[in-house]
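Apart from one protein chain that is not included, each protein chain of the complex appears where it belongs.
Here the chain labels run A, B, C, D and E in written order, and each chain numbers its own residues starting at 1.
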Amino acid sequence: MTDKTSALDAGRDIVAKLNPPLEGQLAEAYDELVPDFAETLVEWAYGRHYARPGLDLKTRQLCTIAALTVLGGQTAPQLKVNIRHTLSAGASRTEIIEAIWQMAVYGGLPAAINGLNAAKELFTELDAAA
Amino acid sequence: MTDKTSALDAGRDIVAKLNPPLEGQLAEAYDELVPDFAETLVEWAYGRHYARPGLDLKTRQLCTIAALTVLGGQTAPQLKVNIRHTLSAGASRTEIIEAIWQMAVYGGLPAAINGLNAAKELFTELDAAA
Amino acid sequence: MTDKTSALDAGRDIVAKLNPPLEGQLAEAYDELVPDFAETLVEWAYGRHYARPGLDLKTRQLCTIAALTVLGGQTAPQLKVNIRHTLSAGASRTEIIEAIWQMAVYGGLPAAINGLNAAKELFTELDAAA
Amino acid sequence: MTDKTSALDAGRDIVAKLNPPLEGQLAEAYDELVPDFAETLVEWAYGRHYARPGLDLKTRQLCTIAALTVLGGQTAPQLKVNIRHTLSAGASRTEIIEAIWQMAVYGGLPAAINGLNAAKELFTELDAAA
Amino acid sequence: MTDKTSALDAGRDIVAKLNPPLEGQLAEAYDELVPDFAETLVEWAYGRHYARPGLDLKTRQLCTIAALTVLGGQTAPQLKVNIRHTLSAGASRTEIIEAIWQMAVYGGLPAAINGLNAAKELFTELDAAA
Partner (left out) sequence: MTDKTSALDAGRDIVAKLNPPLEGQLAEAYDELVPDFAETLVEWAYGRHYARPGLDLKTRQLCTIAALTVLGGQTAPQLKVNIRHTLSAGASRTEIIEAIWQMAVYGGLPAAINGLNAAKELFTELDAAA
């Protein structure tokens, strides 16, 4: 892809499927501190990765769930947001939990348990809002 | 699952699909140093995780690829073995590479690039043996 | 060990020494989300590791304190539980603190200080309950 | 430097520039738990590193900001303290934020975003106290 | 910055100062495996971060040296390349070594020592080529 505007547009198309308010929320939270933050993130993460062909969106999101879990409990804010995205991408709660629990093998029990804790919190928030 | 023998058996069924010689190779390399090593690993990783319902084997393996990549280049030996397993589970080389490259977003460029380096090595080995 | 039921039983024997209510608490917190969670954890961590001969239980627990500390402050929930277990295994508070503080050498000052913070919290809880 | 007392003195000179109450606060928080803690930390971190010639104090502090960010959100307590020190060393808030945001390249977006969150908290505290 | 072509151009301007052959080398090594790899990296790392105002290029590079060191010895390939870039940005070998050694405080002695080892290797290569 050599047309940089397309990376941002492609990223925005993905965000429209996963979490439409995301870019606006990021801009509100960070653009004052870091000029161009929201646009850069959407272009990089969603345009330059999630929008790529070769791996479907639901699997990409489950890979992200696994990665955030194995990194450790400090990624809880990002894990919770990405669990929402993974549900939007068509995964079930069971698939998400299984990807998290599997990380006990590769990152150890603390990382996996803290991932399960983040998932429980997020599911509780979703159920309360339902 | 309350029947522990079933966890080992279930693990062995998975290994038969992914990499039949694995348990024997692990036993030869580690059982003298760590009694019960190979059996314990097959029971824990494959019986207690990969054999579980709720997430398909190919997606599980791609999640593992993502996790090993995001942890960093020091997991190269495990990443190479698991790339073989992920191909056995039905993933394409493209899907594997895409999962690795996506980790630049969550673990940074060094982790992703070192993952790509491990994949290139493994593909070269496979092509040489073909 | 080839008898898988023994791994779970051996694990339960260890848990009875370290923290009798543990399996029930884990089952209540996680078994609905992850079927077989509590039993799997007791079998794997306590049956397949802590119950092994070759390293005494108190030293095993101090090694765990060191490991959780060096991984970083995100393991605080697990570190606090394991400090309880390490006291049950016969270690003194001083031995535990010394293991944590030594991690400044191998994981850096932030990891060690966050480990000391978790220990202080746990000791305060124990003293309040005494 | 072969005169060990000088390392502690040199460290104290640096702390006097960055955050005069630091050693006393550390002693109050940790010396009972870890005898000699505060003095050891000042000697090691500030005497044996920050006081060294060869790299100026402001750049040293910005390197620390980068390091704490890339390690992940679990270092938030240390990152906030070191942001204060980095301002004392003559850096602007913009320079600090740029060093944090750059860590998205090397440690991934979660680490960088959690670093920005710590910075926002700290700036809010400073502005409230002003 | 809303003109995406400028991010790639701005990135290329930085690369021209630090290491002119870089994009071509990355394209040769990775573009077949990951379409658009080299361009994406230059746009993201150099256009979206290094080219930003607010923090000078030499300090940015020293922050990168610190970050790669504190992450651990597995980043040695990236650390060696970035040491070259940091010299191009106007830092001395002493400044680079001091930034690496300081990481013993924040990431522990192993990370710092492995960083020094990577620096020694790179300096030996540079001296041999001189």
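We take it that contacts are C-beta pairs under 8 Å (C-beta built on N, C-alpha and C of every residue); 3 or more make two chains touch, one makes a residue touch a chain.
These numbers come from a predicted model, not from an experiment.
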Displayed partners of the chain not shown (whole complex): A, B, C, D, E
Option from C:15, C:38 or C:71 whose C-beta touches the chain left out: C:71
Option from A:34, A:51 or A:105 whose C-beta touches the chain left out: A:105
Subunit B, residues in touch with the chain not shown (by the definition above): 30, 33-34, 37, 41, 45, 68, 71-75, 77-78
Positions on subunit D where the hidden chain makes contact: 1-2, 4-5, 7-8, 35-36, 39-40, 43-44, 48
Missing-partner contacts on subunit A, residue numbers: 70, 103-111
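By definition in this document, only the chains that are shown with their structure count from here on.
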Where subunit C and subunit D overlap in contact partners, by chain label: A, B, E
Given subunit A and subunit D, the chains that contact each of them: B, C, E
Interface numbering overlap (same over half, different under half) for subunit D and subunit E: same
Longest centre-to-centre distance from subunit E, chain (CA-based): C
Centroid spacing, where centroids are CA-atom means, of subunit B and subunit D in whole angstrom: 39
Residue numbers of subunit D (touch at least two other chains): 44-45, 68, 70-74, 78, 97, 101, 103-110
Category of the chain touch graph - line, ring, star, complete, other: complete
